[in-house]
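This structure is in structure tokens; I'll ask about it shortly.
The other protein chains are all here in position, but one chain of the complex has been omitted.
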Amino acid sequence: MTEARIHRSTTSKSDVAVQTASWLALVALLVPLGLIVGDLLMRGATSLSPQFLVDSPSKAGREGGIGPVLLSTLLVMGVCLLVVVPLGLAAAIGLNEYLRRGGFAVRTVRIALDVLAGTPSIALGMFGYAFFCIALGMGVSILAGGLTLACMVMPLYVRLSEQALRTVPDDVRAAADALALRRYTAILRIVLPVAAPGLFAATGLALARALAETAALLFTSGYVSRTPGSLLDPGRVLAVHIFDLSMNVPGGDGPAYATALVLVALLLSVSGVPRLVRGFTRRWSHPV
Amino acid sequence: MLLAVIGRSAAVTVAGLVILIAGFLLLHAQPALREIGFVRFFADASWNPSPGPEGRFDIVPALVGSALATALAALIAVPIGITAALGSTFFVHRAVARLVDSGVGVLAGLPSVVIGLWGLTALVPWIARIRAPGASLLAAALVLAVMVVPTIYVASRGAFKSIPKTCLDGATALGMTRIGILRAAVLPTVKPALAVGAVLAITRALGETMAVVMVAGNVAAIPRSLFDPVRTLTANIALELPYATGLHRSALFAGGAGLMALTWSLVVLGRCISRAWSGEHND
Partner (left out) sequence: MAVVTSTGAAGVSVTGTVSVVGSSTIAPVLGELGRLFEAGHPGTRINVETGGSTRGIVEARSGRADIGMVSRALTVNEQDLAAYLVARDGVALILHSGLEVQSLKREQVIDIYTGRIDRWVGVGGPDAPISVIHKAEGRSTLEVFLDHFGLKPTDVRPSVVVGDNQQCIKSVASIPGAIGYVSIGAAEFAVADGVGIRLLPLDGICATTANVRAKRYALTRELNLVTDATVSPVTRAFIDFVLSSDATETIRDLYFVPIGD
């Protein structure tokens, strides 16, 4: 769907006020970002190098690089997304398309999701440890970490996806019905493509949130900075590495900030990918 | 048909997670609830959880701390997030909007330790210049606001973007002012989405730990001003759990369960308010 703009036809004083307010808000949004990233650049840029991305950490991470940590992060994120996107999307579809709108089930599930979204990451980490690592026998591993992370990120993804689905007007669904299309065909071929921008935004935010997660992963995917050999091996993610270096290792600040910069670069590239994918999918989706 | 089954069961499964987690917390909180008793969590003189009879388990300051920090953060983040999303979608050049979107994406992905460190090294000294110690409710609220504003922005942006161009063009053709268009054509349809974003952000703020621990001061007392230190329930757990034994540990889990209860009540409250506000079953 092409983006809409409100074109000026009549302007009033309150118009100027709204415009100024939104400009101010944008600035307020970007100022902390600029300050934080600027801080990171100042303290961490000198420790960055191409070798940094490939080498293993040594001397508790103060020397060497973050190669294994990057790999562990990518694996954990992969596991997380593989669970969150299908399951979350299915749940969102279930909530918005199949369960009775406004019914008891829908309301309960939504409340449950919102409460889940508020679980402190430490509590979720301990739960993940007890459930995935111990009860299900995965041990402290990338797999357990990815699954715990999926629990953490799922409510956000489901709620935002649900919202994206809801932006598709009901007349579209009614029209599909009138054309005697099966419900699932209508959903897959019409509703989803129309809701695609919002769905991609949901995925983007969920992935960002996942990359930021520390406490939940510390207890489930682990602290070990070795290169993982399989999904059942432990491995620390970037956020945990940053945490350990800045809070537990004297002299770890420089590499911590450098790692944070790598994370920022990863985040920037992640926000670019959904747009690319959207560009591809636009070809087979027919904007309403 | 298959999709219906998958969809419904997926929804139930994810909701079931909450019960599992709540059960887990309560299980570990059991010993404390039995031995210390529910009443003492509110009636004791202070939070000094030493082993033995001198232990004091007053959870009220932490509860109030969580509520205050979250409320303030929401007060700051919700207007800014929504207004910024408004600006991005309707008032600025597309390139600027994309820049802001990427920027927000980065902000959303910054680990709490990074934001906490920035808060400690940049924000706290600045606040300390106004009043010592600088690590305070204000610092906690600001840091939390920074962390939750992306969620609000993304949710609002998604909602604003989904308004059909035809609708806006039509309104413009009718000669409506921008604010008129916003009020009549945009706001009614996006209110549910804005509410979802706000609730997600608020619950996230309630559960946030690390960044808050670094800048809030963590003194277990009810703050009497913005510049007083504050302890949240999450900070309580984070600071003491690694070194707590027995009853103390259990009491911390009880705090965690209390936090879930607080979250639940806020969520339900939020729904009631939004239902009253929009006068419809918007959920």
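Chains: A and B, in written order; residue numbering restarts at 1 for each.
FYI, a residue touches a chain if its C-beta (ideal position, glycine included) is under 8 Å from a C-beta of that chain, and two chains touch if they have at least 3 such contacts.
Keep in mind it's a predicted model, so treat the numbers as computed, not measured.
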Residue of B:V5, B:A132, B:A173 or B:C272 in touch with the missing chain, whole complex considered:
B:A132
Among B:A11, B:M214, B:L233 or B:L259, exactly one should touch the missing chain; which is it?
B:M214
Which residue among B:V60, B:L99, B:A244 or B:A261 touches the omitted chain?
B:A244
Which candidate, A:L29, A:L99 or A:V140, sits in contact with the chain we can't see?
A:V140
By the document's definition of touch, the residue of B:I59, B:L120 or B:A257 touching the omitted chain is B:L120
Chain B, residues in touch with the chain not shown (by the definition above):
46, 48-50, 54, 56, 117, 120-121, 124-125, 128-129, 132-135, 213-214, 217-220, 229, 231, 238-245, 248-249
Could you please point out the chain A residues that touch the chain left off the display?
58-61, 140, 218-219, 222-226, 234, 244, 246-251, 253
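The definition used in the following text is that only the chains that are shown with their structure count from here on.
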Which positions of chain B touch chain A when the two form their complex?
1-4, 6-21, 24-25, 79-84, 86-92, 94, 96-97, 100-115, 117-118, 121-122, 146, 149-151, 153-155, 157-159, 161-165, 167-169, 172-173, 175-179, 181-182, 192-193, 196, 199-200, 202-204, 206-210, 233-234, 237-238, 241, 256, 259-260, 263-264, 266-268, 271, 281, 283
Listed in rising order, chain A residues that touch chain B in their complex are 1-12, 14-15, 17-19, 21-26, 28-30, 32-33, 35-37, 39-40, 87-88, 90-91, 93-95, 97-99, 101-102, 105-124, 126-127, 130-131, 151, 154-156, 158-160, 162-164, 166-167, 183-184, 187-188, 197-198, 201-202, 204-205, 207-209, 211-215, 238-239, 242-243, 246-247, 260, 263-264, 266-268, 270-272
